[in-house]
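Please read through the structure below; I'll follow up with questions.
A single protein chain has been omitted from the complex, and every remaining protein chain is retained in its original position.
Labels for the chains are A and B, by order of writing; each one numbers its residues from 1.
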Amino acid sequence: MTALLQATGLAKTYATRRTAFRAASSVAAVAGVDLLLPEGGALGLVGESGCGKSTLARLLLRLVPVSDGRISFEGRDITDLAESALRPLRRRMQLIHQNPSAALDPRLTVAASVAEPLRIHGLDLSRLPELLAEVGLPAEMLHRHPHELSGGQKQRVCIARALALEPRLLVLDEPTSALDVSVQAQVLELLAGLRARRGLSYLFISHNLAVVRQVCDRVAVMYLGRIVEEGASAEVLGAPLHPYTRALLASVPRLGAGGVVARGEPPNPAAPPPGCPFHPRCPMAEERCRAGTAPLLREVARGRRVACHLVGGHLVG
Amino acid sequence: MILPRRLRLAIFLLTRSFASMLGIVLVTVILGLALLGPVIVPYPDHVAGGIDLANKLQSPSAAHWFGTDEVGHDILTRVIIGARLSLLVGIGITLAAAAIGVPLGILAGLVGGPVREAIMRLTDLFLSVPGLVLAIALVAALGPGIVNAMIALILVWWPGYVRLADSKALSIRAEPYIEAARVAGAPTFRILWRHVLPNSLSPLIVKMSMDVGQAILAVASLGFLGLGAKPPTPEWGAMISIARGYLPEWWWYAVYPGAFIYAAVLGFNLLGDGLRDILDPRSHRG
Partner (left out) sequence: MTALLEIEEYRLAFDSFDGSAAVLDGIDLTIEAGSTLGIVGESGCGKSVLARSLLGLNPSPPARVASGQIRFEGRDLLTLRPAAMRALRGRRIAMIFQDPASYLNPVLSIATQMEDAIRGQDAAAGGAVRARRAARAHAHSLLGSVGLPDPARLLASYPHQLSGGMRQRVLIAMALAGDPTLLVADEPTTALDVTVQAQVLALIAELVRDRGLTLMLISHDLGVIAAACARIVVMYAGTVVEDAPTRALLEHPLHPYAQGLIAAVPDLDRPEITPRGIPGSIPSLLSPPSGCRFHPRCDRATARCAAEKPLLRELLPGRRVACHHATP
């Protein structure tokens, strides 16, 4: 397997300007992330709000300026590429937004929206009906406006627009969270089919662990701008090692019995706790977790990385 | 015939409101008078020149509905012809100001950074001086006259459009569909032209409608001060300026041009309110 997308030490720091009332400070939205998405793979990025998963996605797509670290796409370093040099690459890396209603220009018809990327890159417009058919929409939808479509239909239009450029990478930022559950399942089916048919790679961002487990073969769990656990999704979500991953899994309301309750709330990224960022909420925290720097993400077993002082390689053998 | 839903909804929203209907009626009447003016006025040769001192300062009558002025001109004729001038000037000022202000504002909002900083500080500079005072100073420098009055008012007016277009562009810039266009590889100019501008138009159109009324008022003010159109040009403000000397005895001389200024400003303001109702996406569910 070759890497389609790779990040090394990727970081995004937002500086707040000094004002009359407040000193200048900085917030590390993403704090040194190493990530690898193989060609044809599906990597899930999970975590709670403010953990930096959406920022990370936008960094990888070069939609926000990188503070530190490197990004390579198709084996080429794209960290410092100018926007004009990036434009041809954009064809092969596309983004699907969370809220399809906001991701479509309300004044454009479906045809105009899906045709836009084709026009920009000077491609053949005759494929529009075919693209619509591929996402399961009838051709008569071409002349509708977004407000005439249901949420699921709008998300299909967004997917068609992304597919128009024949991408290799699709970054999906909570693609089903704005949808009803019966429609969510339809869209997940569509995404699974597209991946198989077109050999797409997915970076799938979601707070819904069950959805990630359905879609992704690997998963990275983020907390406060860092990846705290990464591995095959069946292993990470089936037998979690990091205390945060465990808390997250235990909190998911099940159709069966009630879950265990984790204490505390995600801390403010502007004032992260010292030591391990999770220690104030961690039931297992020891003295060494409370001081020093955050624990590093280490390989504890083949293909399994965890950032926790208390998880040793010997635990998983 | 089945009209598209948007149009039916627009008609429904307009007809529901008395104020909007009044605005439409006033604006339509004034537009109609301006367009048909030379054809319908009873005394076409009274527009400029042609003194008829025998009939000076006649009170309103069947022959002269609005009476006559100090040189015997029919006031109705001059007020109708004045509508042409006022509308032309009002619309001209507004369009020119928007043509300068909107692109600057959208550019500022979309690009941000030092470009925005420069544009907005320049705008602040203009906005910090009271509009009419600045216009008076400009006309004093350029010399009185209707064209110079227009130039002065355009220079006073454009910063308002920068402000509005900038704030609109700032909010639209954060919309996911702008990010979607960037991901598709769209260059900045295309995003500006195809997405930001069309989606910013609604509040700009509302502001422009209201500004036409305000510009008519401002031109009349300059005319009144003797800095705009010069007599005997039939301009409402200039007419009132002279009529002031004939108050209160020859009241009709001032009242009718004044009433037309009032009706024009009110009409465009009410129309602007009505347009806001139609163009506001929140009223689309209606």
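Following the convention adopted for this analysis, a residue touches a chain if its C-beta (ideal position, glycine included) is under 8 Å from a C-beta of that chain, and two chains touch if they have at least 3 such contacts.
Since we're looking at a predicted model, the values are computed, not measured.
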{"item": "Given A:Ala15, A:Leu125, A:Ala196 or A:Ala210, the one touching the chain that is not displayed", "value": "A:Ala210"}
{"item": "Footprint left on chain A by the chain that the document does not show", "value": "48-49, 150-153, 180-189, 207-211, 213-214, 234, 237, 247-256, 258-266"}
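One rule holds for everything that comes next: only the chains that are shown with their structure count from here on.
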{"item": "Between chain A and chain B, centroid-to-centroid distance (C-alpha), Å", "value": "50"}
{"item": "In the complex, chain B residues that touch chain A", "value": "175-177, 179-187, 190, 194-195, 198-199, 281, 284"}
{"item": "Sites on chain A touched by chain B in the complex", "value": "61, 63, 87-88, 90-91, 93-95, 97-99, 102-107, 116-117, 120-121, 147, 158, 161-162, 165"}
